[in-house]
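Missing here is one protein chain; the remaining ones are kept as they sit in the complex.
Chain lettering (A and B) follows the sequence in which the chains are written, and residue indices restart at 1 in each chain.
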Amino acid sequence: MKQDRFIAFILLMLALSALSGLVLITVFIFKEGLPLILQTGFRDFFLSSDWDPKGEHFGILSMIVGSLAVTVGAMAIGAVFGLGMAIVLTQFCPPGLVSILKPLIELLAGIPSVVYGFMGVVTIVPLIRNHLGGPGLSVLAASIVLGIMVLPTVTSISVDALKAVPRAYWEGSVALGATKWQTTHMLMLKAARSGILAAIILGMGRALGETMAVIMVAGNALEIPGSPLDPVRTLTSNIALEMGYATGRHREALFATGVTLFVFIMIFNTTALAISRRSAGKGGGR
Amino acid sequence: MRRLSPAITQRVAVTFLWSLTLITIGVLLYIILYILAKGLPHISWEFLTKAPESMGRKGGIFPMIVGTFMVAGLAVAIAAPLGVATAVYLTEYTREGRLTFVIRFGADCLAGIPSIIYGLFGFVFFSIALGMGLSVLSGALTLALMVLPTIIRTAEEAIRAVPYTYRETSYGLGSTRWQMVTRVVLPSALPGICTGVVLSLGRSISETAAVMLTAGSALRLPQSLSDSSRTLALHFYILSREGLSMENAYATASVLIIIILALNALAYWLMNRFIRRAG
Partner (left out) sequence: MFPGKEFLWCATIAAAGVLAVGCSDTQARSVAVVGSTSVQPFAELLAEEYLAKNPAESVEVQGGGSTAGLQAVVNSLADIGMCSRSLSDEESLEFEGTVIARDGLAMVVNPENTVKDLSTEQLRGLFSGVIKNWQEVGGPDCPVRPITREEGSGTRDSFVHLVMGKERISRRALTQESNGAVKELVKGDKAAVGYMSLGMVGSELKTVRVDGVEPTAANVLAGVYHLARPFLFITQGEIRPEARRFFDYVLSEEGQEALEREGLVRNQ
C-alpha cells in the first residue's frame, strides 16, 4: 500500500504538468504584456486604431474588429458546413460511408495551416479580386479559408453531441410517423442544441487563434474594414508579422496584443466548456 | 402557399446536406491533388537527401526533414509520458472531485490556446528566460505543451474503454494497482493511446507559428538540440512567400502532405485495431 501511495503521488505530480503549463503561459504572457497596456491606458490601447510602434502609438482597435469580423465570417461558413456534415454523418449516412468520411474530415484537420493559406492565395484571392473587386486579400477571403479550417472542429464536436441524444427519442419520433428529417430538425437538433452551440463557440476560438493562413490572405491593413472586400489585420497576424524584429516597447506591445487575444480565447473556451458541461449533466448517463 | 409534404421537404434537406458534404470533400481532395500534382514531379532522391543552396532556390530539403522530425519527435517524446501519466492518474488513481475537475479544466484550456500564444510563451520562457535561444529544444518543449491536452484526452478515453472486468480479474489474481495498470490496462489501451500520439506528431509537424518563434529558421542541418532549425512547414512558407522557388515550395509541401497522409492512415489503422479489440 505504501508503494501504491508513492506511485499515486508521482502520477499526481505529472498530472499537474498541464495545469502548471497553463499557469506559466498565463503568467509570462501577462508579465510581458500587461505593463504596456497599463502605461498606454485602456482607452489608447483598446479604443484607438493608431498603431505606430516607432511613434509609440499602440492602438489595437482595428485588429480587435478585424479578428472578430474574420471569426464571424468564418463561422457563418464553418457552422453551416460543419453542422450539415455532422447531420449527414449521424442521420443520413450508411455506416460503411461513415467510416470513409470520418477519416477524411480528420485529414482536413491535419493539413498544415500554411497550406490552407497558400491555397487561399492562389485560388480564392484572385477570384475575389477579379469578380467582386477590391484587392482580393480581404475579410471575405480570410473567412472562407478559416471557415474550411474550423470545419473539422465543428463537425466532430457536433457529431458527439448528436450521438449523445438518447436513441429512444429518435425511435419514439419515427414510431409516431415523423420522417427522418422531421425527427432530425425538430427533435435531434433541439436535444443536442447546447452541444452544437459549444461546437460553434470552440470553432470560433480556433478561427480567432489561427495565424499563418490569415497573414497570407487577409491583407493586414491597419484600417477598420468597411466591407467584406476590405483588407484587415487580426490580432494574431499583428504578432506574427512584427515579432521578428521587435525590441523594447514594440515587443511589449506585441505581447499586449497577445494578452488581448488570450483573454478573448479564454472567454470563448470557458463559455463553450460551461455549455458542454451543463449539457452533459442534463443528458444524464449516456 | 401550401406546405410541402414531409417527404419532399426531407428530400430537399437531404440533398442540400449531402451537397455540403460533397463540396467539403471536394475541397479537401482539390487541395491535396493540386499540391501533389505540382510538387511530386520535383521530388527526387537528391531533393530529399541534399542540403538547400542559395537560400532554398536550389538543392534539397534534407536539413528540414531532419529538423522537423527532431522538433516534432522530441515534442511527442516529452508530451507522451506526461500525458499518459495524467490519464492514468485521472482514471485509476483518484476519484472524481475538485482536483480532477481542475486538472481537466487546465487541459481543456490549454487545448484552446492558439499556437501563436504558445510561440510567444516559448520565446520568452524557453528561449530567453531559460536561455535556450532559438533551438530545436525550445521548439520541442513549446510543441510538447501544445499537444499535451490531445494526448491526455485520447489516452483517457482509451483507458476508460478498457472493460471493467479486466481490472477485477487482475485484482482477483492478487496484483497491486500499479501491476494492474501496467500489465492489464495500459496494454489494452495501447493502440488507442498510440492513435493520440500519432495524431499529435502530425500536429507538431504541421505547426508553423509556434516553431517560427522558438526554433528559428536556420537552413543548416541541426548538429545538436541547441541549434536552430527550420521545419518543413516553415520552409514551405518562406519559399512560397519569398517567391524563391515555386518548384521547391510545391515539392516541400508535397513531402509535408505525404507525411501527414501517412500519419493519418497509421492513426486510422491503430484506431480500428483498438475498436476491434475493445469490442
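Some points to look at:
Here is the rule we go by: a residue touches a chain if its C-beta (ideal position, glycine included) is under 8 Å from a C-beta of that chain, and two chains touch if they have at least 3 such contacts.
Treat the numbers as computed from the prediction; the structure is a model and nothing was measured.
Across B:T9, B:T182 or B:N272, the single residue that touches the chain missing here is B:T182. Within the full complex, the residue among A:R129, A:K163, A:R249 or A:R277 touching the omitted chain is A:R129. Contact with the chain that does not appear here is found for just one residue of B:P41, B:P81 or B:P163, B:P81.
Check A:V80, A:A246 or A:M266 against the missing chain and you find that the one touching it is A:A246.
By the touch definition given at the top, chain B reaches the unshown chain through residues 53-55, 74, 77-78, 80-81, 84-85, 135-137, 178, 182-183, 186-187, 190, 218-220, 223-226, 238, 240-244. Of the residues in chain A, those that touch the hidden partner chain are 49, 52-55, 62, 121, 125-126, 129, 135-137, 215-216, 219-223, 231, 233, 241-242, 244-247, 250.
Keep this in mind: only the chains that are shown with their structure count from here on.
Residues of chain B touching chain A in their complex: 6-7, 9-10, 13-14, 16-18, 20-21, 23-25, 27-28, 31-32, 34-35, 81-82, 85-86, 88-90, 93-94, 102-103, 105-110, 112-121, 123-125, 129, 145, 148-149, 152, 176-178, 199, 202-203, 205-209, 212-213, 233-234, 236-237, 240-241, 253, 256-257, 260-261, 263-264, 267-268.
Chain contact summary for the complex, chain A toward chain B: residues 3-4, 7-8, 10-12, 14-19, 21-22, 24-25, 28-29, 32, 80-81, 84-85, 87-88, 92, 101, 103-108, 110-116, 118-119, 148, 151, 178-182, 184-185, 202, 205, 208-212, 216, 236, 239-240, 243, 254-255, 258, 261-262, 265-266, 268-270, 273.
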